[in-house]
Structures are given as C-alpha cells and as structure tokens.
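This is the structure, below, for whatever I ask next.
One protein chain omitted, others in place.
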Amino acid sequence: MSKTFNIKIDGKECVALQGETVLQVARREGIEIPTLCDDKRLDPAGACRACLVEIDGQRRLQPSCAWKAADGQDVKTHKVSERVQRHQDVLVSLYMADHKLDCEGLPIETGNGNDLRAWAKDCSTLQLEPVNAPRVARPGDVNPYIEFDPELCVLCARCTRYCDEIEAVNAITLTGRGSETTIGTAGMRGLLDTSCELCGGCIDTCPTGALIEKKAEKTLPHEVEKVRTTCNYCGVGCQMDLNVKDNEVVRVTSPEPGTTVNDGNLCIKGRFAYDFIHHKDRFTEPMIRGEDGELHPTTWEKAIAFAAEGMKKVAQRHGPEAIGFVSSSRCTGEENYLMQKIARAAFKTGNVHQCAAT
Amino acid sequence: MFGAGAMTNSIPEIRDTELMFVIGSNTTEAHPIIAMEMKVARQRGAKLIVADPRKIWLAEHADIHLQLTPGTDVFLLNAMAKVIVDEGLVDRDFIDKHTEGWPALRDNLAKFTLEEAERVTGCKAEDIKQAAIWYAQYKRAGIYYTLGITEHTHGTDNVYSLANLVLMTGHLGVRSAGMNPLRGQNNVQGANDAGCSPVFYPGYQKCDDESVRKKFGEAWGIGEGPGPGKNLNEMMKLVEHGEMQALYIMGEDIVISEPNCNVLEESLKTIEFLVCQDIFPNMTTPFAHVILPGASFAEKDGVFTNSDRRVQRVRKGVNPPGNALPDWEILIDFAKAVGYDMPQYQHPGEIYAELARLSPNFSGISYERLEEYPRGLQWPCKSADDPGSDYLHKGGPVIGKGQFQSVEYRPSAELPDDGYPLILSTGRVLYQYNSATQTRRDAGTNAKAGENFVEVHPDDAEKYGIMDGETVRIVSRRGGIKAKVWLSGRVQKGCVWMPMHFAEEAANRLTNDAGDIVTGTGEYKVCAVDLVPLREKKKAHGGAELQAVRHPEH
Partner (left out) sequence: MLKKTADRERVLPLLEELGGVTEENVKRVHELTGVPEADIWGSGTFYHLLKGGPGIRVCNGLSCRIMGSDQLAADLKAKGKEVEEVSCLGQCDRAPAALDESMKVFDAAKQKRSITPDDPRLPLNLGGEQNFEYAALKKARELGRDGILKQIEASGLQGRGGAGFPAHIKWKGVSSQPDPVRYVVCNADEAEPATFKDRETMLRRSDKMIEGMAIAALVVGAKDIYFYIRGEFNAEAEAVQAALKRAGDHVKDWNWHFHRGHGAYICGEETALLESMEGKRGMPRLKPPFPHEFGFRGKPTLVSNVETFACVPYIINEGGEKFKAWGKTEAGSKLYCISGHIHNPGVYELPLGATLEELVQAAGGYMGNPMAFSPGGASSGFLPIDKRNEPLDFKGLQKAGTMLGSAGVVVLNDTVDMARAAQWQLEFFEDESCGQCAPCRIGSRYLHNQVTKYLETGDPAALKHANDVGWEMEEGSICGLGMVAHKPLVDSMKYFPQAFEKR
C-alpha cells in the first residue's frame, strides 16, 4: 500500500496517496477544478493553466494537475481564493478572445462538445476584443473522418500528446510558434498522407470540439442517446458508446478513460467503421432459392419452415453426422449457446464449431 | 490447463509488466488497443522481445527482434528453453510443486543447440540467448501470441513450446505475466464459452464425459446429449468429399476464411442444403438455399467474451433494417420449426441465465451483475459475490499440475522449391477486418487500405524484374490471384506477405489446407508460392515468359 497523508483543500481535510497530484485528490474529494489540457492517460502538461491553485508557501499559482500533494499542504482553489478566481476570469476571457463565439458571446459547441463553454458560463468574463491569431488549418485534408477547426483550438496539445504518448504514431504536432502555433502535420499534408492511423483518439481527447468527426459534425452531444456496448471487431472487447439519433447510429464515442478495459481508447475500426450498420447492401428480407435457381424474398414463416425442412430432410436421409452447424465468433454468447443447443439437442449431432480456430 | 485458449492474465495488467515476449502477433494492427498497453509498458521501461518473420511496427521498438524464418518457431522456443536450463534460470520450486514431465522435457531439449537454432531459424544465436535470459530473469514476464503461432501444421507444438517456457520459469499465477493468446474476434472466446466447439459443451465441459452429456441432455429434455463432433476443418473436408450434405452457417463466410478455398467452393455448388444466416452477402451466400437476415451487434442484446475472459454486455441501439431479426430470435423460431421444444426466451438475459446455470465457471455472472461492473466480469466467476478473476493460476495451476510437453521440430507442410520458391504468409492489416464485409463499407478504412497487395522484398523483386506498385499474379499449387506489389523491407528475402481481407482476390485461394493434427487449424502462415509478372516485358528481363510456362494452369 502506498503511504497516505493529509492535505487541506479549501479548508477541507483530504487523504492523499504518495505520488498523487493535487488535482487527483481534489477530484476524489468532489472538489471541482476546471481543466482543459488534462487527460489522465497523458503526462501532465500544465499548459492550459485552467487548474492553477494557490499552494501555501509558493509565490506563484501552481498547476494542480502536475503539483504533487505533500503532507500538510494547504491548497486554495477558486472557490475560496479571489486571486485564483480572478485568474480564471481573465484566463477564460483571453481564451474567448481567441475562440469562435456564438451570438450570445459564448464559445460555440460542435458535435464534439466544448468544455470552454461551460467554464465560461461559470466565470465573470471581460469582453476582450478578438485577437485574430493567424493560425492555419489544413484545408486540403481530404481524410474522411477527422476535421480540425483552428478557431476552436486552445492549443492544449492533448491531441498531439495522445498521438505521441498513447497511439504512438506521431502524425500530428504543434507547429509554428507564438500566436501562429497550430496543430499540423509534416508538410501540413492531409492525414491520409501521414503516419496517422485514423484512430480518432485526437477527437476523443479534444476538450473544445476543435477536432470533430466529419461524419457527425452537426449532431450536438445532447441530441443523441448514448448506448454502451462492446465493439464487434477484434477480441479486446473495447467498450464504446453508440450515439443514436432517430434510430440511427450517427457516431461512436469512447467511454471516460480509466473506466473500461480500453481506457477510453478505440481504433479506426471501432470508432469509425460503423457505416456498415445502415448500409444499403444489408440483407433485409429472408430469401429462398426458387426453381429458377435464384434467391427470392419471402416471409419469415416460409423461410424458417423451408430451412427447417431442408435441414431435417438431410438429417433423416444421411443421419446426423451428415449435417454441420457453423456458428460465429461475431455473434453473441447467447446466440452461440442456442446454435450448439440446436445442433446437440434438436439434431443430436456434435458437429458444431465456429471460426475460433481460424 | 491452457485448454480454454484464454489469456491467463488481463489486458490492463500489461502496462505494469517488466518484459513482453510477443511472438506471432502483429499486435499494433490486429489488436491495436492491446498494443497501446504494450506501448505504455515500454514507455515505463519494460523490455520488449518480438519474434516475427516480418519487421512489424512493434519490432522497431523492440529490445530484441527475432526475425525468424516462417515456421521455425518450435526450434526457436526450444532453443530458448535450453538456454534457460543451461544458464540455471529455471524455477525449480515451481517445477517441483506444480508441474509434471520435467525430466523428459529437459532431456529432449539437448538437441536444440544455439548453433543449430541459428541455422534453422535465421536468428542470431546471441539474440536468442539474450532473449531467453531476460525472459527467465524478469518476474513479471508475459508471453503474448496469436495466429502466427497457431496457424501452422505444428501450431499445437508451438503452443506447447510456449507453455513449457512459462512453466519452467514459473511465470504463471503472477500479475502481468502468464501466457496470453490474443483472440482475433470479438467473441471467439464467448463462442467457445457457449459450447460452439466439437469437444466442449458450454463452460468447457468435455463432450467425452458421460456425466456432462447427461447433465446437458437432461437440462435440455433429450436424455443424453451427443458426444464429440467434427471440427470446422474436418467438416469442410467432409463437405468437399460429399459426406456432409447440409450446413447451417451463422455469421461466417466459410469460403473466404478457409485455406485453399477453391475446392470448397466447388463442393458447395453441389451441397444438398445450405442455410446462411448473415447480415451481408459474402462469398458463401451465393450457394445458400435460404438466407436468413440477421442483426448486427448494434441491433441486439447479448454478451461478448473478450480475450481476457471478460464477459461484457452488447446492447441494442437501433432496430435491424427491414425485416431482419436478431439472430437469437431466428434461432428460437428455427428450433421450434424443426420440432424441438426450445423455451420461448423473452430476452437474451434469460438465455444467459440458462448458460450460467449449467456452467460453473460462469455461474456468478448475470445481466444484473454486469450492470454493476462497467469493466465486465472475468471468468472464472463462480458465485454472486465473486468479483471475477483478473489472472489465473494464483498459487499454482487451477487444475492438477502443469504438463511439460516434449515436442519435435517439424518443418512446415509445404516448403519452397524451384517451382514455388517463395514462402507466403497471410495476415491482417489494421484497416480491414477479416473478410471485410463491414470495414470495406467505410470510406476511411478503404482510403487507408482499399485493395489487395503483396509485400515483396526488394531483392526478390529485382530477381523477378518487378517494380513497386505493379500488379502481379501470385500462384501456389492450389490457385492464383492478382495483387499489387508493395516493395518492403518488412519481409525477409525469400518471403512474401499478403492480407487476407479481399474477397475478389482472396489469399486463401493460395493457402495450404493441411491442418494441425490436434486442432485442425489450417496452415495460413506458410505455403510455397511463385510470382508471375503481368505486364509486357522486355526480353532482357526474361522472367515473364518463363514463369508463364512454369505455371500454365494459372
């Protein structure tokens, strides 16, 4: 067990574990500190400055995401410190001076949400004139999934750090300097011409919706119902949320990091390859092969009767050894259970397998 | 003891490991999210040993890359075992307490010398030695493998050889260690769990055990259940020989997935009755007598079991299209139609309850509990207050003792020769999934990898006079297909590599259907092929005419 000790946050005694940051302790205690650049999968960057707090004995405000808790520390957040609150008010104002705003003067929300918007609502902001930073996008990027809007970017670098530290393909980078800094690629090429594997983790980690899924730009987060399910591709069992609107999967998002086996990560297949669900090529009607040798749509009653009859006839004619059941590692456990039960109980054959071996 | 084919340890444990030995697994492409855990572990300082014939992405980050000749895994692994013995790094205590067959194995290792291993596998003796020493020295040392180990005629021997390494070093029952096959499909594990296996009833209860047959027979109201049946490879052979005359196939494209699919295709033309229950047309459905439109994972409820034995919920988000139905509903209707008294389950939860009731390993798992466990429940999970099992064999093997298995090195069934001088291995790319009926219907996956290709070493390409990007014909004794050449230093000289996803030019028209003696798994990883350039060639290069003469049938 790690060593524990007490720290005080806003006057509240909190238990901290050796090695924990002030932010981690605060979150566990339900004390909310705003963050933009924090992602628990990544090394703390301390770059967005949202989480600065007063720490007794420190002249400067310090980023709680990176500051290690120490025995007896006295921490003050914006809730009790006027200094921290003023810092937040002006900082948000600066972010907003560098951000796309809606008609109410708030940071606009895209399909990927915008944490800055909620934070701005909590602060008393100055109305600063827009700074019109000369940041560029990559207009020629024709990749079908990932869109970048520099006017919504706060340069927290979560996307580039994710691409480096977690996905480890290093396709995107901070580029340029000062107010020209933006998210770029080598030669500012489109993502398809880089080492990008289109995992979309950058979209997932972006706090302000500057990175958006092209297929679902317009659908705002509150317009969808999220259905937690398990990915149907490889055997990792990633948990993901189908974003459903009007009986359609419009997007797939990943759960909060640290809550599931995939730690909030998904690959290109899990996150983006869902178009097949509503694809026009899907079988939508049962079909029976007619006398003409072609398949013809029919009713379920007829199709099921036909299938049952066909299987039964062969079993009667050649014995249960002459029929086989091939089940699927793509179907659910329950369906596989029923399949083998049918083989063994209804047809008395042990000839049941699935593609597990291959 | 490794019969269930599941990971002994858990995916989240990987980031805390000290050493990863990854063999026959292109993890970054086939299991990207597990690869992320491996990358985290590497960042935290874990050693990484990769054994793979190709320079896969992980190999570039490895401390040691054992770039072995395809099909020589048994030799490599036994040579490593011998090093561990010679260096005095075996875990005597573990061997004494928890294993059987040690003396026989130890004696059998004598022939696997480093010198011979270097000759057979093509790996440097010093690398093999260092890898073995590290593997034995680190306590939290895990083996991760997948189809590069099993898809061989000696696949079972490969697995035994890995198990020997695990047992002799005592890397079992330890967090972040163990023996970890990474399962390729979302629910391979779950299909096995549920008894879709010719040798197991649900819950890995053996078909050749009379008490098991009676238990299920009674529960299902049929007296005694049937004994073991045929595995898939055997079934396909029976189909080809006309001895199996009806198949009910749910959610599987047997044509694209089976090795040497040419013969199977022929025999499906004459099969008496074929039911295909699926969501898309595929290479098998044209032969069906009846098509039953099922539901995709987004359209139904149920559970999947992942690689680390984790039972997790699948939840319905949308309705199936048109008149398609969830597959479980179709199966109930079908069972009733053939006259079997299948209960009228109202929800998959009721089916799972029946499965759990009959399978001690899952008896603690229920839909109600799964709602409380967002990370799922890992079996064995035997009671309603059992939190499940993150890693297995704590304090010794679960059942009995670990059996050392002495194996002999046998070359692959088909080796290169003058007519077919190259070794073809097949595998997956990140951007497509299996037969790709789903992934090829998406713009981005296709933009990244939309067409078939064959990786060729530049030296071999020069020999054939072929260039990057040109289309060639790849021929084996069983068939021929076309693909674009991708010159790549990732493959070794003398080897070519192809993905298995592309139906129109399916790599499995080439692969060898010789199967593993125990599992019947086909030898997808090694077969002999030749390349035939297709473009008009100048006389000077000469190759094309010669090739065409050599393989006139293709």
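Each chain carries a letter (A and B) given by its place in the written order, and its residues are counted from 1.
Just so we're on the same page, contacts are C-beta pairs under 8 Å (C-beta built on N, C-alpha and C of every residue); 3 or more make two chains touch, one makes a residue touch a chain.
Since we're looking at a predicted model, the values are computed, not measured.
Enquirer: Among A:H87, A:R282 or A:R330, which one touches the chain that has been omitted from the display?
Expert: The missing chain is touched by A:H87.
Enquirer: Looking at A:A69, A:L155, A:M287 or A:A322, which residue reaches the missing chain?
Expert: Residue touching the absent chain, from the options given: A:L155.
Enquirer: Of the residues A:I9, A:A47 or A:I288, which one touches the chain left out of the display?
Expert: In the full complex, the listed residue that touches the missing chain is A:A47.
Enquirer: Taking the full complex into account, find the residue in A:G57, A:G178 or A:G258 that is in contact with the omitted chain.
Expert: Once the missing chain is taken into account, the touching residue is A:G178.
Enquirer: Contact with the hidden chain only, please: which subunit B residues?
Expert: 39, 42-43, 60-63
Enquirer: Taking the full complex into account, what residues of subunit A touch the chain not shown?
Expert: 44-49, 52, 60-61, 63, 66, 83, 86-87, 90-91, 93-95, 97-98, 126, 128-129, 131-133, 154-155, 157, 160, 163-165, 168-181, 184-187, 189, 194-195
As a convention for this text, only the chains that are shown with their structure count from here on.
Enquirer: Mind listing the subunit A positions that touch subunit B in their complex?
Expert: 143-145, 165-168, 192, 197-199, 225, 227-239, 242, 244, 247-249, 255, 259-263, 265-269, 272-279, 281-289, 295, 300, 303-308, 310-315, 317-318, 320-358
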